[in-house]
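One structure is given below, encoded as structure tokens.
All protein chains but one are shown in place.
Chain lettering (A and B) follows the sequence in which the chains are written, and residue indices restart at 1 in each chain.
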Amino acid sequence: MKTELKGGKAFSYIDIQLEPGEQIMTESDAMSSMDAALELKAEFNGGLFKGLLRKFLGGESLFLSRFSNPTSTPKNLIITQGTPGEIRCIELDNETFYFQPGAFIACEETVTLGLKWAGFVSWIAREGMFKLSVTGHGKVWFGAYGALIDKEIDGEYIVDTSHLVSYGPDIQLKLQLAGGLFSSFFGGEGLVTRLEGKGKVVLQTRSLSGLASWLNPKL
Amino acid sequence: MTQLYYISITGKLLNNVEMDQAVENFARRFKLPLEKAQQMIQKAPVILKKGLDEDSALKYQQASKSVGLDCQISKEASQASNSSESLTTSQIISDGKALGEQHDSNQCPKSMPEHQFRYAGKPDYGFVTIDLPANDTIKVEASSMATMDTNIRMKTKLKGGLGRFITGESLFINEFTAENGPGEIGIAPATPGDITHQYLNGNTLFLQNSAFVACSMGVNTETKWQGFTKGFFSGENFFLIKCSGQGDLWFNTYGALIEIDIEDEYVVDTGNIVAFSEGLDYQITKVGGYKSLFFSGEGFVCRFKGRGKLWMQTRGTDAFVNWCQSFRRVESSS
Partner (left out) sequence: MNIEFLHAPANTVAKVSLKPGEICTAEAGAMMAMSGNTQITTTTYKKSGRGILKGLKRMLAGESFFVNHFEAKNKEAELWLGAAISGDMMQYQLDNESLIVQGSSFLACEHQVEIDLGWQGFKSLLSGESIFWLNLKGSGKVIINAFGAIYPIEVDGEYIVDSGHIVAFNESLNFSITKAGSSWIQSILGGEGLVCKFNGQGTVWCQSHNPSSFGNHLTPELKPIKK
């Protein structure tokens, strides 16, 4: 499989050449264009029950799409995400990462997707009750609205909840008020997430809720 | 190696300024707690800042003179070229010297900013991380904070102004203070686009009301009403924020940022104006005749005359707002 990230940071998309017999798993509706000879199969996102949980409580889609190449020549496939923004690819080497709902885009078939209970904190913070975990070997593509920033946490750090994309397994999420009671609600920050632990965190520089709250008074 | 200077306050007050007033101004300008400011003046002569080059020393002199304190610039004997040294030795003043770091396509700010900061995600989803020295405060647009160190405290102030409220911007502005040590704060504007910085040194900048991101305490922001006919019908809710004073100002654009040096005359769609310098004459007119007004889609434009700098954004708010109308859920009230 030859993959290339194109489109710059603003409108990242993945240009994939699937070799004969190869497969790739993507979230629903991720396909932008593809060679007509490729096969598409929809699968439940981790089985029917988990899939339903994922959809209603995790913000993920019910189905995953599996694209495969039944022909004998490499075929082209373009995958994108619903919102404009940056896409990144990480190569897992028998490790685990957690993603916020909506961040997952695609992965190689050797990667296992799991659903983990994220705790009530996460649910109150409107990040969903479940978090998506990716484990195993292989490439995972994820993205968000906005550009992506890497950060190494060692100790504690505060992140506005809608700006968190993914975090390493050794990091805990806690909730706190941004300021005093008055500030938190009028200052527009509300509840923020306190990250505690050690590891890598990926942040997004824009948020859909931020954009919507800017738009709403104008509508 | 350049000659370095240190600046000290002599303890004398200038211009018939009262001691109380001077202490207050000094505390505010140099971001010190009141007692500390008072202590310093009483203990004078005392060194304000060391390790400055000529320009910075003059700036400090100007600053302290403006708060009514007499001061003196002296040459340093040893060549201490690292400003961070003076930072640790003087536990007093916020860092006045650093330049933003180079980051990808980001440019170095042209004038010396008060704060150290770095950009990310430029130019499409600009994001800025500002380093706040201990006890320093910064004003930030409501809801824009994305990340921050745990020792930063937030206070919400009703500073948005009625004008902004009418146009749907926030009435509130948050003040973030780094307590018990330095801290960093990451700011993300709501709209996709670029973010940029200007250091105001006594000059004035007019900012479109939704473009404001953050500023240091020395910058005053006033909402200017453009007059009934000039502003009200423009459809872009043409309220401007007048920024003046001394300090850092960060503003964002909706879309990409284009800087234009105006020499003569230029016409810009009101929705695309981000900021412009003082000294430009502007007039809001319709494009073409009334038919053009309603059908051309251009609506109102702003005709600038004179010499100055204009910052333009490549997207217009109205157009995007109209587009997303079709995606709103329809709720039937029953």
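Note that a residue touches a chain if its C-beta (ideal position, glycine included) is under 8 Å from a C-beta of that chain, and two chains touch if they have at least 3 such contacts.
Because the structure is a prediction, the values reported are computed rather than measured.
Contact with the chain not shown here comes from a single listed residue; of B:Leu13, B:Leu48 or B:Val268, that residue is B:Val268. Mapped onto chain B, the footprint of the missing chain covers residues 123-124, 192-194, 255-256, 258, 260, 264-269, 272, 287-288, 291-292, 295-298, 303, 312, 314-316, 319-320, 322-333. As for the chain not pictured, it touches chain A at residues 6-13, 15, 27-42, 61, 63, 65, 76, 78, 80-84, 102, 145, 208-209, 211-213, 215-216, 219.
Here, only the chains that are shown with their structure count from here on.
Chain A and chain B have centres, each the mean of its CA atoms, that are 34 Å apart.
Contacts from chain A toward chain B in the complex involve residues 8-10, 84-86, 146-149, 151, 156-160, 163, 178-180, 182-184, 186-189, 192, 194, 203-207, 210-211, 213-215, 217-219. Across the complex, chain B meets chain A through its residues 120-121, 124-127, 142-150, 152-156, 168-170, 172, 174, 186, 188-192, 210, 317, 320-321, 324-325, 328.
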